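One chain of protein is taken out of this complex; the other chains stay put.
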Amino acid sequence: MSHYQQTITIQTSGKSLHKITSKVAAIVADSGIQTGLCTLFLRHTSASLIIQENADPDVLKDLSNFLAKLVPDGYDYIHSTEGPDDMPAHIRTVLTHTSEQIPIANGRLVLGTWQGIYLWEHRDHSHRRELMVHISGE
Amino acid sequence: MSHYQQTITIQTSGKSLHKITSKVAAIVADSGIQTGLCTLFLRHTSASLIIQENADPDVLKDLSNFLAKLVPDGYDYIHSTEGPDDMPAHIRTVLTHTSEQIPIANGRLVLGTWQGIYLWEHRDHSHRRELMVHISGE
Partner (left out) sequence: MSHYQQTITIQTSGKSLHKITSKVAAIVADSGIQTGLCTLFLRHTSASLIIQENADPDVLKDLSNFLAKLVPDGYDYIHSTEGPDDMPAHIRTVLTHTSEQIPIANGRLVLGTWQGIYLWEHRDHSHRRELMVHISGE
C-alpha cells in the first residue's frame, strides 16, 4: 500500500493544547509503512497544529500566554459577530500551522526526543476537530 | 501516474489576499488522482500562503490589519533599499507559510467546510507570482 488515510476526531474543551503524538503513532503502526511520510492536516480555521516540547507542561502555558497577549481576545475586530474569541482564533491559526509533515523511518515517526505533536484549540468552547492523517510510503 | 506537477501564475494587485481554492481544485481534478497529497509551493519570499475562512471577507480584513500592525511598513529596517514595504513583506512571509499540504480523498481536496486557500501578496505593487502545485498519489 502506498497511500493510507485515517481521520482522528478530537473533542476539545476550550482553549488548550491536546497532545496527539500517540494517536498519530498508532496510525503509522497500523499503516504498516516502514519508510515514508506522515502528513497531518487539520480541517479547521480556528484550531491549529504545532510540534513542541513534550516534557515540561509549563512550556505549553508560556506558549498559551504568549499567543493570548500577541493576539488578544475582544471586540477590536471587524469580524466580531461570532464572539470575542473567533477572529483571534483565526489569526492564531495563521501564525501557527494547519499542516505538518513528519518522515517515517523503520516504521516510526522520526520525531526528536523532545518533540510532541499538539492540536491547539483557540476557541473558548468545546469543539469536535477532525485531523486527517495521510501516510505515503512503502 | 504517481507524481503530477503544474504551475499556477497569479497576477496580484498590491497587498491583498487572493482566493485560489478553485484553481487548485481544478488541477487536482485534471490529475485524475483519487487518493494522494497535494503540495503547494510558492516560489517567492515576499508573498505567502494561508488556509483560512472562506465565508466572511471581514476575516481577511482583520488578518491584513493585524499583520500590518505587527510588522509595520517603514524605514526602520536595515534592508530598506527596495522600499518601505519589502522587508516587512519578508517578515510576514516567515510568519505565515511558503508551502502547504492538503490530502486528496475520493479525487477531492479534504478541505474543511470553511477552509479556503489564499495567496497573500505582501508588496505594495502588482507582482506575477508562481505557485507550483505538486500532486502525488494513485
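Note that the chains take the letters A and B in the order they are written out, and that residue 1 is the start of every chain.
We adopt the following convention: contacts are C-beta pairs under 8 Å (C-beta built on N, C-alpha and C of every residue); 3 or more make two chains touch, one makes a residue touch a chain.
Just so we're clear, the structure is a prediction, and the values are computed from it rather than from any experiment.
Colleague: Which candidate, B:I8, B:A25 or B:I91, sits in contact with the chain we can't see?
Modeller: If we include the chain that is not displayed, B:I91 is the one touching it.
Colleague: Pick from B:T12, B:T39, B:N54 or B:Q115: which residue touches the chain that isn't shown?
Modeller: Checking the options B:T12, B:T39, B:N54 or B:Q115, the one contacting the hidden chain is B:T39.
Colleague: By the contact criterion defined above, which parts of subunit A meet the unshown chain? Give residue numbers in ascending order.
Modeller: Residues 2, 35-37, 50-53, 56, 58-59, 61-63, 65-66, 70, 95-97, 100-103, 105, 110-112, 114-115, 136-138 of subunit A touch the chain that is not shown.
Colleague: Just checking the interface: what residues of subunit B touch the absent partner chain?
Modeller: 2-3, 5, 39, 41, 43-45, 70-71, 77-79, 87, 90-91, 93-95, 97-99, 101, 130, 132, 134, 136
The rule is simple: only the chains that are shown with their structure count from here on.
Colleague: When the C-alpha atoms of subunit A and subunit B are each averaged to a single point, how far apart are the two points in Å?
Modeller: Distance between chain centres, rounded to whole Å: 20 Å.
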